[in-house]
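Missing here: one protein chain of the complex. Every other protein chain is in place.
Per-chain residue numbering starts at 1, and chain names A and B are given in the order in which the chains are listed.
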Amino acid sequence: MITVNQIAQLVNGTVMGDGDVPVKGLASYKYAEEGDATFVLSAEDLEAAAKSDTSCVITTEAVEGYPKTMLQVKDLKEAIVILYNAMREMKGPAKKGEIDPSASIAESAILGKNVAIGKNAVIGENTRIGDNASIGANCVIEKDVSIGNNTLLHPNIVVYDHVTIGNNVTIFSGTIIGADGFGFVPKGDKIYKVPQLCSVVIEDDVEIGANNCIDRGAFTDTVIGKGSKIDNLCQIAHNVKIGKNVLIAGMCGIAGSATIDDNTIFGAGVGVSDHTRVGKNVKVGAKSGITGVIHDNEVLFGYPARKVSDFKKLWGIETLMIKHYKKLKELILNMAKD
Amino acid sequence: MITVNQIAQLVNGTVMGDGDVPVKGLASYKYAEEGDATFVLSAEDLEAAAKSDTSCVITTEAVEGYPKTMLQVKDLKEAIVILYNAMREMKGPAKKGEIDPSASIAESAILGKNVAIGKNAVIGENTRIGDNASIGANCVIEKDVSIGNNTLLHPNIVVYDHVTIGNNVTIFSGTIIGADGFGFVPKGDKIYKVPQLCSVVIEDDVEIGANNCIDRGAFTDTVIGKGSKIDNLCQIAHNVKIGKNVLIAGMCGIAGSATIDDNTIFGAGVGVSDHTRVGKNVKVGAKSGITGVIHDNEVLFGYPARKVSDFKKLWGIETLMIKHYKKLKELILNMAKD
Partner (left out) sequence: MITVNQIAQLVNGTVMGDGDVPVKGLASYKYAEEGDATFVLSAEDLEAAAKSDTSCVITTEAVEGYPKTMLQVKDLKEAIVILYNAMREMKGPAKKGEIDPSASIAESAILGKNVAIGKNAVIGENTRIGDNASIGANCVIEKDVSIGNNTLLHPNIVVYDHVTIGNNVTIFSGTIIGADGFGFVPKGDKIYKVPQLCSVVIEDDVEIGANNCIDRGAFTDTVIGKGSKIDNLCQIAHNVKIGKNVLIAGMCGIAGSATIDDNTIFGAGVGVSDHTRVGKNVKVGAKSGITGVIHDNEVLFGYPARKVSDFKKLWGIETLMIKHYKKLKELILNMAKD
């Protein structure tokens, strides 16, 4: 719990009304319960929030005589971000530590304190789950998995054997961690499978969205480094090493044995070829395709990707070529005659 | 139930045999039961259908003395489409309203008449499910969700809290509705999470395929408009607003806060940048990438997308450039010398 006055200090805002009101969470006014702070973007929101159960309204334009405590800030979204992250650190575990009787937990599994396990979840042999961790309904966690403290797995996730997941990790529904990597060697009319003998290591503070696939390694582990965040529907192939605080937007595909260094940012739909090495602080635009060695601090765009400054030049020339299409065609054909 | 004679009127066809035969459904002859109509594409199909349990064969070429009632039409696929959609409107709910005893339904959930709930499904607190709705096996529907009448959720779907789904909606397996949007702000060596405080609204008559991700909104709801259809493996990011009767083929990604207006059609694999505004009746070719403001009725292709007419000119020039590669190279190098 934190008071509105304390929030005001945190976000450099001004309180109107009772600043001693305690705040327990943040919510849209549509769902806000007593004790929640909310935000308003418009006059309509302001009116609706007045009738809601919210305890405090955060706004850029305070009004007189409002029936709730008001907190006026300069940048609404920034204030919400600061407040949310501060409250997250203060907060305890996401769920009460209840183990649903319909869950199936192997006798050899070791559960920490206050672990929550949802309906029909399956926990395999020798799997360890840390304190305050929560496993959602219908998750299947296979054998010899290690899950850290305060880690939150949403419903319908599959974690294969020997995967290691750190502390304070969040994984959203439908994500599959540790399925076999794709390794096949055609020889004559037969296709040999390359065994996928290693597993996946997900370090602390990682967030992984929904319906992702993070494959187990073949001869070394696949690694997602501390603090990295992955959106939805991404493919992280076998043996990939992702550094710390890397941001990967939706629908990116990182092919086998690629490495991505710290603080790099990928827009949505980026493809990375196998064995590609991407440096630190690289930025890659949406739907680009990269390969080879990408040095620190590069900014790339396109398929295949070029430096963004080069891409813009190419785009400019192409636009000119389209405009003067007929003359250019003549020129090339004449040139060819010579 | 409808008779073959009634179908003949609907699709402008000619009946051979007993036109009073009742038809209850449409099926491939391989699976057809008594009362099902079927279609045949070849002489082999015709022969096999004769031995099946089907009650009526729809074909473009009727034959004498066939053992089943025959309905001859000009355009087979068109006839099937008309018939299927007409029967769909006539039909009652997809499933008998049985609630499997293995399902877990919160006491505060409110179920309409004739609701079907599959094995091991989980229904959260205060969730409302409309009349004749059906929730598949192993679905997890969180708290405060609203699901309309006649809506059909296939197995293994996750719907997060506060999502609103309208009437006559169909959602296929593996789709995740309402997971957090991807919002992170790196500051120094820390990454702040932007809270995702709003939810998802899916309007009436929407169809959503398998393994999609439709994220909850951050500061406004994500909206899928009435009658829109989404194929498989698509990413609809936070705050996206999709209009009415929009068609989105597989593997499209619509980034945060983009808006797509009514009747627009996306080929497969299209990427839409964040905050892009797409007008009405726009058509975008497969795997294109669009950004900025796209006006009504535009037809676009490419990555990044151009007007399709411009793209074709560019393709023509590129083809010429490849053909006269050596001379063109010389020309550019000579030009550079001057």
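Quick note on the criterion: contacts are C-beta pairs under 8 Å (C-beta built on N, C-alpha and C of every residue); 3 or more make two chains touch, one makes a residue touch a chain.
Keep in mind the model is a prediction, meaning the values are calculated, not measured.
Considering the full assembly, B:250 is the residue among B:183, B:217, B:250 or B:279 that touches the omitted chain. One of B:17, B:97, B:112 or B:155 touches the chain omitted from the figure, and that residue is B:155. Set against the missing chain, the residues B:18, B:53, B:131 or B:207 yield one that touches it, B:207.
Touching the chain that is not shown, out of B:5, B:173 or B:259: B:173 (per the contact rule at the top).
As for the chain not pictured, it touches subunit A at residues 104, 120, 122, 138, 140, 144, 156, 158, 160-162, 174, 176, 179-180, 182, 184-186, 189, 191-195, 197-199, 211-213, 215, 219-220, 233, 235, 237, 251, 253, 255, 271, 273, 289, 303-304, 306, 310, 313-314, 316-317, 320-321, 323-324, 327-328, 331.
For subunit B, the residues touching the chain absent from view are 26-28, 30-31, 39, 41, 77, 80-82, 84-85, 88, 102, 118-120, 136-138, 154-156, 172-174, 207, 209-211, 227, 229, 231-233, 245, 247, 249-251, 263, 268-269, 286-287, 303, 315, 318, 321-322, 325, 328-329, 332-333, 335-336, 338.
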